[in-house]
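The complex appears here without one of its protein chains, the remainder shown in place.
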Amino acid sequence: MTTTATTGKTRQRKGDLIFSGATRIAGLTILLALAGVAIFLTLEGLPALEAGPEKLQGADSIVAYIGPLLFGTLLASAIALLIATPLAVGVALVISHYAPRRVSKSLGYAIDLLAAVPSVVYGLWGIGFLGPQLVPVYEWLEQNVGWLPFFAGPASSTGKTILTAGIVLAIMALPIITAISREIFAQTPTLHQEAALALGATRWEMVRLAVFPYARSGIVSAVMLGLGRALGETMAVAMVLSASGIVTFNLISSDNPSTIAANIALMFPEATGLGVNALIATGLVLFVVTFAVNFTARAIVARTEKGNR
Amino acid sequence: MTEVRPPKITPRAPEDRPGRAAGTDEDLRRHIPLTHARLPRWAPALVAVLAGAASGLLALSLGWGLVAWAVVGIVLFAVALPAWSRVVENSRAAKDRLVTVLVWAAFGLALVPLVSLVWQVVSQGLPAINAEFLTYSMRNVVGEGGGIYHAIMGTLLITLMAAVISVPVGLLTAIYLVEYGQRSTMARTITFLVDVMTGIPSIVAGLFAYALFVLFFGEGVRMGLGGAVALSLLMIPVVVRSCEEMFKLVPHELREAAYALGVPKWRTIVKIVLPTAMAGIITGVTLAVARVIGETAPLLIIAGFTDSLNFNLFAERMTTLPVFIYYSYTQPGVPPEYGIERAWGAALVLIVIVMALNLLARVLGKVFAPKSGR
């Protein structure tokens, strides 16, 4: 055999050039899409600066329009996280450390199912079932702890309150927080855990001494990702909440602040002209806020990964 | 439980041990404490029964509902078991038991909405399901009757189109990240932004699609393709991440084996890496589809709502199942009960589709997994 080894004149073969070029273009597409989101929302949102009260549901300027919505968004998300975080950490601990090996996988799968349920179904369940169920609870809260501004009432008779919305959001954020926490719990070095157990620690002491310190930043970023989900969630809030666009900390009355996402969903189908631009401007604000939250969360994760290496 | 037997220590006279302060005989006779008082194994069960009974008694006498009974029962259990443990065992064991009860309670609490939701959807949705419901649209229907055929078709078409856009882009990007980009700045930027992208609110994706399509089609544009674009924005990061993970799992030795046979890199990727990772990729794509098929908000904005069947992705409004659920419940028409029943029925269909996709993802993963043949 005397085949020569110099058939290819170029160092890169044509097939390789085309293929690697295609993959690079795909990657660039993603960067462009993300940039596109920011650019198009800005382009279509900017005209809203000139919008008058008739297009802004009575608000004087776009800032005065977004303010209460942003407040509602943050309030609903805060309620959601207050409820979801301890639960999610507990659930993650059950799956990673407390449940017997054999069942822990199926338990994890059950929690993942929570994430698979479409948000509109959560909305349906929240308005059709959970809300009415909570009415007696709200009445009880008003009567017994009504001196707290959160429960000043008057209690809503439909259960369509920001607290209900927060609970639904908590259920939706829980699987995300759980998924990431349990991955990190499971990654805790076995050596640390065995070292703690060898010192005579109980299971809880082992978790506190070995697992939590290792997972702290992971939990923080998991909670922030859950926050990202809660901030941007639309349908569940749009359906569950009876919103009047006010700013209040009263969690159980029928006058509630709205959220950015829910407001867009409710108003967009009927909006025209500058009204559309105003809604897009609120969407831009939501995008920036969630982007910042996710960015921070991912940066924490990335830093931790580097630190552990 | 195996019984722990105290180790035997033969006492020796103190003077036999040089260099050790002569201890008392008492000191030497005491064995290492390997056991201490423990609650019997049936203790938690006993406390559970007692707590349940006590709370049940309270509930009966005060006329409480099932929920209050369960809550009080769990609280009683969480107090009683650690308290008993504290008396018999010690405070550390008591704390351990308390935390165990708490994390399991958290888990149980997390499952309550899932069970309740599935029960509600099935019990309220099932009566709506019949042949007409699945094969008719809502065109010219007032009150009773009509169906979700148009919404099912809309959902399938838009999701399919979204997959057609996202899978090639996501797959190729993942190949770039794993096979070509390696540690370049661009690859790291893409990886990071893809992670961030997974958190884009779905409504923002819808607004993006609208803002993009307005440029070409003018104000008030509604079209199925726009919905597909919005869904792709949500789907691509999921596809990229799962494909990336799968490519990383393909052993490097397989690539080297192919290179050593004189196979160019791109053929190695297409013929070795891709088939080896296929099972995981199919699973990942199916899960991504399952994720976006239930999206409502972006479609509400860009695909709109209609009562009629529309098979054309490139023109006119197109209803999808989630949007149908939303409108049927919030604007049920007169009388409202038919619209609300249709909403629950559509929700049941949607959940069944989503769960079927999740199940399918696992089955496909098994079917396409490389066979070891052993």
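The first chain written gets the first letter, and so on, giving A and B; residue counts start at 1 in each chain.
As a working rule, a residue touches a chain if its C-beta (ideal position, glycine included) is under 8 Å from a C-beta of that chain, and two chains touch if they have at least 3 such contacts.
Note that contacts and distances are computed from a predicted model.
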Listed names "PqqA peptide cyclase", "cytochrome-c oxidase", "Phosphate ABC transporter ATP-binding protein PstB" or "Putative MnhB-related membrane protein", matching UniProt entry of the absent chain: "Phosphate ABC transporter ATP-binding protein PstB"
Residue of B:S85, B:T268, B:N310 or B:S328 in touch with the missing chain, whole complex considered: B:T268
Selected residue (touches chain absent from view) among B:W119, B:Y259 or B:F311: B:Y259
On subunit B, residues whose C-beta touches the chain left out of the figure: 182-183, 251, 253-264, 267-268, 271-272, 275-276, 278, 370-374
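We adopt the following convention: only the chains that are shown with their structure count from here on.
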Mean-CA-position distance for subunit B and subunit A (Å): 14
List of subunit A residues in touch with subunit B within their complex: 13, 15-16, 18-20, 22-27, 29-31, 33-34, 36-37, 40-41, 43-44, 86-91, 93-95, 98, 107, 110-111, 113-114, 116-125, 127-130, 171, 174, 178, 202-205, 207, 225, 228-229, 231-235, 238-239, 261, 264-265, 268-269, 272-273, 276, 279-280, 283, 286-287, 290-291, 293-295, 297-298, 301-302
Residues on subunit B engaged by subunit A in the complex (per definition of touch): 92-93, 95-96, 99-100, 102-107, 109-111, 113-114, 116-117, 120-121, 124, 168-173, 175-177, 179-181, 186-187, 189-190, 192-205, 207-208, 210-212, 214-215, 219-220, 233, 236-237, 240, 264-267, 269-270, 290-291, 293-297, 300-301, 304-305, 322-323, 325-326, 329-330, 340, 343-344, 347, 350-351, 354-355, 358
